[in-house]
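For this depiction, one protein chain was excluded, whereas all remaining protein chains were kept in their positions.
Labels for the chains are A and B, by order of writing; each one numbers its residues from 1.
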Amino acid sequence: MADVRCPMCGKLNPAELEVCQFCQARLKPFQASSLTEAEPPASGQPSTSKAEPAEDVLPDWLQSLRQRQESLPEAAEPQEDVPDWLSNLRAPAEGTPSAAEDAVPDWLSGLSGDTPSQAEAAPAEPEQVFFSGEESDWLSKISPSQPAEPPETLAQVTPGEAESNLAETLPEESPIQNEEETPEWLKGPAEEPGGAAGQTGLTDWEQEGQLGDLGASSETQDELPDWMAGILARQATGPEPARTRPEIPLAALGAAALAQSAGEPPAPVQEPQPKGVEPFSSKEGLLAELGALDTGELPAWLAGITPLVAEKQEPTPQAAPVESGLAPSDELPSWLEAMRPVESAAILAAMPDLSHETIESAGPLSGLRGVLPAEPGVAQGQKPHVHSIKLQISETNQANALLIEQMIKTEGQARPIVRRSVITTQRILRIGIAVVLFLAVLWPLVTGGPQASLPGFTPETYAANQLIEGLRAGAPVLLAFDYQPGLSGEMDAAAAGVIDHLMVKGAYLAVISTASTGSAQAERLLAMVNQAGQHNFTSPDQYTDLGFIPGGPTGLLSFALSPRQVMPLALDGKSPWQGSPLQDVTAVKDFALTIVITDNPDDARAWVEQVGPALENQPLTMVISAQAEPMVRPYVESNPPQISGLVIGLSGGASFEDLNGRKGLGQTYWNAFSLGLVAAVLLILVGGLFTAGSTVWARTKETEGEKKA
Amino acid sequence: MNLANMGLVDLVGVLLGFVFTLFIFSYILGDNPLFRLALYIFIGVAAGYAVVMAWYNVIWPQLLLPLVTGSTSERLLLLLPLLLSGLLLMRISPRLAGWGTPVIAYLVGVGVATAIGGAVLGTLFPQVQASINLFDLTAANQNGSNLLLYVMDASVILVATITTLIFFHFGVKSRSVQAAQATSANRGVVIESLAWVGQIFISITFGALFAGVYTAALTALVERLYSSVKLVQFLLPLFTPK
Partner (left out) sequence: MKIPVRLLLAVIVMAIGLVVLLGFFIDLPVLNDLRTVFLRWAVILAAVAILVGLFNLAAVHWRKMGSRQPGRFYSAVLLISMFVTLVIGLAFGPTSTWSLWIFNHIQVPVETSLMAVLAVVLAYASARLLNRRINLFSIVFLATALLILIGTATIPGLEVPGLTELRAWITQVPAAGGARGILLGVALGTIATGLRVLIGSDRPYGG
């Protein structure tokens, strides 16, 4: 069996369910069998049987019928097989007027012309449903054996009584015996029994044409309320498809009837009355009709109340909003049409044009425009957006790509080497400086040039001279050659006079070095001085070369602690410690004088730090380069002085030689050195002034340019 | 150097030296292959000579020879340095260089301790004492110096010493950094001013150093040109017609 869509939430439910499993709304309208046998369904569980609905879920019209049933006396002809409600309807027809006859609506009173008083005896409780203990006129017309009963009696039957007596109160006979007495709204379908019965979907009692007899007569048709006529007319055309036929609860139907009974004249039904449908003519027919309700199929008389779908209605610009959900005005009964709320022009004007909105096609809101969709948009299938598969490149990216491509292309291409200019400004300046210096130095060397006065001796130079002068012949002197061959020009000139003085004094020289080239330097200088001073110094008689001490300060400390163990052999392979004069030397302090010839201030510091403390009171003299003077002078000027004597560079050597009155390399170089120094000073001074002036002038121009700008 | 008494070998050597001198002087014109040739030859010779000296002076007489000819105690005492020497030689190979790391650590330990002891006993204490004794007027009297000038000189030396130490930032940062660290401004100004004065004295010291370096370089130039002139003067008569 096909699934049923819930009218409230729009979700599909199995057909056998009575209530929606999602929102608990009724899927099927209430039926007679369900009214008698239905039990209150459990919460959330669909009703699987025709249980009797609870009393509180009964439609109002049915409840009012029950109440009227209870309040009225029992019928005179109790018939077990006649529904109580029907019998109750008959009892008042025998002459028991009801006080409620005054409230009977006109339409209902019009149905029973014989008993206008009865028709006026409307039920005191207008909320009561149709059926009452007393038969109304229309109902009496339905039952041929029964007198016409005032319509007000219809409302006096309580729903409970109607439920229990429904099967019993139905007349066995067809209540419609006299077509002329049958109300119009009940007659319709019966005139065309074949047409009505031949259509599919008709319930049993519709097919029996019970109700059709009621509305068959023209007289009764004229007297039928419009809404009922419309129902009958629709019955003739057949029931609408189940999916388009909204299931109207009976309570709504009863409410409409009650509203009509409250005094509002029923709107004329504009549709042809359904024909061929007879009202409840027999018990079985009524039961069949009510039973058909359980199957979800509306009876013909109820199907006729189905509001028209929105497609049949063309909304006008100032038409009422379709959210009202009611049938179009051309189909609505007059009394219902009168209930339509009056809308002001402003509201109508403010109503948005929803013609472009989609029309809902399912659920109770079907036919309406602008309704929020029951399904979210994401659940609705959409055609995916089409994206371009081409790469989106901006202009900047294109420019960069072109640049990289060019760079890659040129990478493999050989580029011509830009030859640097051989002659540059800086090179010219450097060559010029070299020429000036070379000339300044060469001139005195070549010509014997102007004789520059020798420099004066300093106190420390004089102290060194005096220290050597105080040596005895053969005194062991530790002579350290710790300078590099590159400074041999200056150091040879500075130390030549000192060594010459030592040779003159006849001291025994013990040569040592912490530089790998020290021994070679010593041999070279000793040979030079030996030759220049015409000495006869030979090894090992006058001097010995102890060799090279690696390790820098570590080697010095080791030598200072144990010189014999650190330097056991001389360079000639013989032990210098065996014979005199070094046989008495066991520590460095045993040397009469220690002279260090060094160009490096760090070497000088190492000798002062490592060997100086081991010398104790023995003097330490140094012959240093001019570049080491600033860093060595603090050791000289300490109190007590750590360095006793100091000969500084070429000037110190020259002055030392001058003190001794012996000419040596110092005095040989002095003229050229002095003139070259003057030339260098002039070059630096002039060049510095020129560059400083040009820099200041350039900055001034920049400042003026910035100010102007 | 008397060229007249020089043999042919020495003369060739002098000529070779002159040629190398010209090669090096050509650097004034710019870098060239002759300069590089002379330089690379010099490096090779210097490295070879250093190894010769190390072998002749230390390795052979102090390590290998005692192991052969020394007493038992000397041999036993030299086993460990022999082993350490072998480990140190493994530094030649990149794969085995790790084995020489303990020897390097040994040398570092000895060198660091030596440097610390020398710095403390040889420089720190004596120089501080010297700074204290700057105002020893007895030494001035012994030298016969003007006391006023002596005191002025001593003051300048003392100020130079202190401000130079302050300039080396022993925990004192520059004013800008101090301002960033929200320290008191007064102390920063004083320290910064003293550091500025110290910078003046350092500039004077560096100027003196530069003068000494230039003096040494100029002396080397004089020596080279002197040797060249002597050679030319010696050779010139050989090529000049009589």
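Throughout what follows, contacts are C-beta pairs under 8 Å (C-beta built on N, C-alpha and C of every residue); 3 or more make two chains touch, one makes a residue touch a chain.
All figures in this text were calculated on a predicted structure; none of them were measured in a lab.
*Asks:* When the whole complex is taken into account, which chains on show are touched by the absent chain?
*Replies:* A, B
*Asks:* Of the residues listed, A:358, A:466 or A:562, which one is in contact with the missing chain?
*Replies:* Per the contact definition at the top, the residue touching the missing chain is A:562.
*Asks:* For review purposes, identify every residue of chain A that touches the missing chain, sorted by number.
*Replies:* 429-430, 433-434, 437, 449-456, 458, 484-489, 516-517, 519-520, 523-524, 545, 549-552, 554-555, 557-558, 561-562, 565-566, 571, 605, 626, 629-631, 633-634, 637, 651, 670-671, 673-678, 680-681, 683-688, 690-692, 694-696
*Asks:* Which chain B residues touch the hidden chain?
*Replies:* Looking at chain B, the ones touching the missing chain are residues 9-10, 13-14, 16-18, 20-21, 23-25, 27-28, 36-59, 62-63, 77, 80-81, 84-85, 88-89, 91-92, 100-117, 119-121, 123-124, 127-128, 130-131, 153, 156-165, 167-168, 170, 198-208, 210-218, 220-221, 223-225, 227.
Convention: only the chains that are shown with their structure count from here on.
*Asks:* Report the inter-centroid distance (CA atoms only) between chain A and chain B in whole Å.
*Replies:* Distance between chain centres, rounded to whole Å: 64 Å.
*Asks:* Can you tell me which positions in chain A touch chain B when the two form their complex?
*Replies:* Going by the criterion above, the answer is residues 422, 427, 430-431, 434, 437-438, 441-442, 445-446, 486-490, 492-493, 516-517, 519-520, 528, 531, 547-554, 557, 566, 568-569, 571, 599, 605-606, 608-610, 612-613, 625-631, 634-635, 637-639, 642, 649-650, 668-669, 672-673, 676-677, 680.
*Asks:* Using the touch definition up top, name the residues of chain B that touch chain A in the complex.
*Replies:* Per the stated touch rule, the residues are 1-2, 28-30, 46, 49-50, 53-54, 56-58, 61-62, 110-111, 114-115, 117-119, 121-123, 126-127, 129-130, 133-134, 136, 139, 157, 205, 208-209, 211-216, 218-226, 229.
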